[in-house]
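Notes for the one structure printed next.
All protein chains but one are shown in place.
For chain A:
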Amino acid sequence: MPIIEAKGLSKVFGKNSKQALKLLDEGLSKEDILQKTGSTVGVNRASFSVETGEIFVIMGLSGSGKSTLVRLINRLIEPTEGSIFIDGQDLAKMDKKELRQVRREKLGMVFQRFALFPNRTVLQNAEYGLEIQGVPKEERSKKAKEALEMVGLGGYIEQRPDQLSGGMQQRVGLARALANDPEVLLMDEAFSALDPLIRKDMQDELIDLQSNMKKTIIFITHDLDEALRIGDRIALMKDGSIVQIGTPEEILVNPANDYVEKFVEDVDRSKILNAGHIMKRPETINIDKHGPRVALERMREEGLSSILVVDSKRNLKGYVTADDASEARKKDVRDIHEILRTDIKKVEKDTAMQDIFTIINGSPIPVAVLENERLVGIIVRGAVIAALAGDSEVNIDNV
């Protein structure tokens, strides 16, 4: 069962919210609705589910409704319509007291501009969630210290937040959320205010933290690279609607529509794509069955200048060139071993494309792609360049 499930979650800001929702059903755009009713559509019927222990990234540009969506999850903003289930309970139907309980026990939140209490020390900030639950002083200070140790701030507990750097302040924010030991962490652009280098460190640490503690994390960001880096799955938002939900690969490789495609076209594809994405089905001959004559015939059919040679178990033996095969036929050589060349370059199927780049450069023949020693495909130079350019037919089924 998913830990969080949203069904038709909507938020319309303004007075005529019900009417605006009706117009949405009729297919009017956000702008038309604003003109007709004066209401702004924040989130339009978002449905998704988040599995326990997953990092679920909600990504979109500013104004796409992602910050509103995350606030609908803990009801900092009241939904106009729809349900949000946490462990099977509908948050939207809870009274204030039940809601408070869920916020205290199950949901932690980390904010874009840290939102630390400046009048409290680092320790007191981390204690806040426990303090309002009435946890005794000693216990809460112990738990808060543990959380601060976890984010590497054990030595700063008596400082004030404004004495710390941005990165450290956000660690306090993280510790404050972790001290409650919530099931789900909501992170609203948590790293967006940090320097690029520190942001990368924090991303790595978050991934480590997640794999150690198995927290479910819902992470909001406008940065696609960040989303691809940390997300198990990504939901892409535009104008308040979720346009596509999928793994980073699915989003990159099979954009659901033009918008997503446009969004992902600037991504450095060489970091995300691997050999499996760009390889082609290889033409081969079997070393035990076929001779130079068959090899030559095959190459002629496919218009190739060389062909790979495998055994019956598809273990790669080498390759033969068209010139060699033609020569061998003239001399009536029957054994393919005589003309077999073995100086072929090999890569594993999960080799990143940026690494393939250097291998394939300067190799006159295609690179063989292996998986468990078996030949699964070949990569020609053109495919690498095309994939980098972003206009190739890369096939997710190969993965």
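Note that a contact is a pair of C-beta atoms (placed from the backbone, for glycine too) under 8 Å apart; a residue touches a chain by one contact, two chains touch by 3 or more; residues count from 1.
Heads up, the rule we're going with is that contacts and distances are computed from a predicted model.
K.L.:
Given the options "Elongation factor P--(R)-beta-lysine ligase", "ABC transporter permease subunit", "Cytochrome ubiquinol oxidase subunit I" or "Chemotaxis protein CheA", which would UniProt use as the protein name of the unshown chain?
P.N.:
Result for the unshown chain: "ABC transporter permease subunit".
K.L.:
Touching the absent chain in the whole complex: find that residue among A:S62, A:N119 or A:N361.
P.N.:
The missing chain is touched by A:N119.
K.L.:
For the chain left off this view, which of A:V41, A:M59, A:L107 or A:A295 is in contact with it?
P.N.:
Going through A:V41, A:M59, A:L107 or A:A295 one by one, A:L107 is the residue touching the chain not shown.
K.L.:
Considering the whole complex, which of A:G42, A:P79, A:G129 or A:P366 touches the chain not shown?
P.N.:
A:G129
K.L.:
Touching the absent chain: which residues on chain A qualify?
P.N.:
71, 74, 76, 100-105, 107-109, 111-113, 115-119, 128-129, 131-133, 176, 180, 186
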